[in-house]
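Excluded from the complex is one protein chain; the other protein chains are retained at their positions.
Lettered A, B and C in written order, each chain numbered from 1.
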Amino acid sequence: MINKTVNNVAEACAGVESGMTLMLGGFGLCGIPECAIGELQRLGVNQLTCISNNAGVDDFGLGLLLQTRQIKTMIASYVGENAEFERQMLSGELEVQLIPQGTLAQRCQAAQSGIPAFYTPAGYGTEVGEGKESREFNGKMHLLEHAFEADFSFVKAWKGDTAGNLIFKGTARNFNPNMCGAAKITVAEVEELVPVGTLDPNQIHIPGIFVQRIFQGTDYQKRIEQRTVRSK
Amino acid sequence: MINKTVNNVAEACAGVESGMTLMLGGFGLCGIPECAIGELQRLGVNQLTCISNNAGVDDFGLGLLLQTRQIKTMIASYVGENAEFERQMLSGELEVQLIPQGTLAQRCQAAQSGIPAFYTPAGYGTEVGEGKESREFNGKMHLLEHAFEADFSFVKAWKGDTAGNLIFKGTARNFNPNMCGAAKITVAEVEELVPVGTLDPNQIHIPGIFVQRIFQGTDYQKRIEQRTVRSK
Amino acid sequence: MALDKFQIAERIAQEVKDGYYVNLGIGIPTLVANFVREDISVEFQSENGILGMGPFPWEGEEDADLINAGKQTITALPGAAFFDSATSFSMIRGRHVDLTILGAMEVAQNGDIANWKIPGKMVKGMGGAMDLVASADRIIVAMTHTNKAGDSKLLSSCTLPLTGVGCVKKIVTDLAVLEVRDNAFHLLERAPGVTVKEIQQATQGTLIIPDEVPEMLKK
Partner (left out) sequence: MALDKFQIAERIAQEVKDGYYVNLGIGIPTLVANFVREDISVEFQSENGILGMGPFPWEGEEDADLINAGKQTITALPGAAFFDSATSFSMIRGRHVDLTILGAMEVAQNGDIANWKIPGKMVKGMGGAMDLVASADRIIVAMTHTNKAGDSKLLSSCTLPLTGVGCVKKIVTDLAVLEVRDNAFHLLERAPGVTVKEIQQATQGTLIIPDEVPEMLKK
């Protein structure tokens, strides 16, 4: 097997430069590449375009890179629950492209799959459709949407092996698999890095071919955004 | 959970009529819906359009429905290794549409996903591209391809639960997952039908929402087309 | 008297039929799960990647890797499945989800809906709403009949940026149940004790009133 292991997050992020376009997995704070985000902050690269479903909260996730003004453009579907984000957006400091969540996922998937463009009904007749080609299929209007182009994809998995095979856990899966192989270089951080041959080949969510670098992350906080419980 | 179980293959195939378009999973004889094919032969429905990567061999798989002249049109990517098929095709008795394998898979996937059309580079500049819209993306020509429309999808899985969740084994997975939910009704036959709650929700390949009927198949032959071995 | 949010959810739960896969939006829609009849089989999909969503976890059993689209900790029922976002929207776009219940800031009498943006003021984003409303055959909107300023949210045409066009079929508010067709709101039911006149006053768009308007939630 081809060994994709790198020693640490610093090696994993080698080559990231200011002005690049980055994809980051996660939904809210669930399944986000915590280590990579921390390293991006440490590196101080700026003028970044970030493609991610959400923008974190004020003091965690992508919110960290907003605090330090490293993000120039945010491409997301939902950005609520983040006061600093709202401030930067409304003041015009931050450029924001909001796109439907399914279109966001499919534009990642299309990039992974070598599909340059596809049609979807989402957003037709709304602001999202302005300036886009539209076309009728089966009596219904659709928009032409394009695959994303990105320099790096940062994803977080539960388990991975040294060949880059990945397994996700629960709803921490979300956008992570769709972003694998969707950028020039895909960096996977995992909670547990295991030797090749440990994972059942039937149960792998993302084969290693879609991953260029893998490392075992450390000090995961895995914050819960809305702790909702039943009392016994 | 919503119970998708039917008692047997006869119930599973209820509603199949002559002239319908059917999708059938499998690659060669690997992972084909053996029970459903047997029932289709017994039902004697004809003038069928079958979408399947291959057309079986003379005496197994879709070859059985060719013998009985139940297939009017075959949509496939590779049809070698089948003398009766070749005879019917060259004589004009059988209509054949050959399409690139990746396009076949993606047209199934698109049908499952509500994507009416997408662009792919496969087949540009060949017979496959004749009469199709073409368009340049990133300096490369692509063809516009459309989602399939089918009445029934017949797939074969390894394990399934009564909610219709499916797990496939080895390379018997192939087109089966992509055809789930790609037709009006998806019928899954499984080697082992287990109660709800038995399968790990992290390891399900196809969630039950894509399956309308599920049953435990019987008398699987699982023929090997090319037995290649090493001798000790 | 106007319904509270639990009663709105209770009324919407009556629209949930045996065998439905249902996507519940954030807010009132989330409450619907609590009122679905016990004797029917229904599965809840959350677009962040779970089918077979269960209730909130017991205290101490929260899992950061198991949330719904509202980022709330949840549980998975036996028979649940997890999947990625693209697969999730295959379920939605491919019309495998039978019923979508979501909130709105405005609904127009032609079925247009607006719920994601107030220009220059509030921009949270559309999340999965645009995919949901563009794809679902059955869409029910759960909302209050009027906004905090007392203005009607059922309009002749939407004033806010749209989420989807001509897609809303049914609306359940604190005052009424309405069907949207033929470019009008058709009054089906009224909240217990609420008069047709009150509903009419709270509805800016065209309201079609039949001779008889039964009360909601009659046992």
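Assorted remarks:
As a working rule, a contact is a pair of C-beta atoms (placed from the backbone, for glycine too) under 8 Å apart; a residue touches a chain by one contact, two chains touch by 3 or more.
Nothing here was measured: the structure is a model prediction, and the numbers come from that model.
Although it is not drawn here, the omitted chain touches the following shown chains in the complete assembly: A, B. In the complete complex, the residue from B:Thr21, B:Asn53 or B:Gln70 that touches the missing chain is B:Asn53. From the options A:Thr21, A:Gln88, A:Gln112 or A:Ser153, the residue with contact to the chain not on display is A:Gln112. From the options A:Met1, A:Ala14 or A:Ala83, the residue with contact to the chain not on display is A:Met1.
Of the candidate positions A:Val6, A:Met141 or A:Ile209, contact with the hidden chain is made by A:Ile209. For chain A, the residues in touch with the chain missing from this view are 1-3, 111-115, 161-163, 165, 181, 196-197, 199, 201-202, 204, 207-210.
Listed here are the chain B residues that touch the chain not shown: 27-31, 53, 76-81, 86, 89-90, 96, 98-106, 108-109, 120-128, 158, 168-178, 205, 222-232.
Following the convention adopted for this analysis, only the chains that are shown with their structure count from here on.
Using CA-based centroids throughout, the chain positioned farthest away from chain B is C. Here the largest set of C-beta contact pairs joins the chains A-C. Once the centre of each chain is set as its mean CA position, chain A and chain C turn out to be 28 Å apart. For the pair chain B and chain C, the distance between mean C-alpha positions equals 36 Å. For chain A, residues that reach two or more other chains under the stated contact definition are 106, 120-121, 168-170. Shown for chain C are the residues in touch with two or more other chains, namely 50, 76, 82-83, 86, 89, 92-93, 135.
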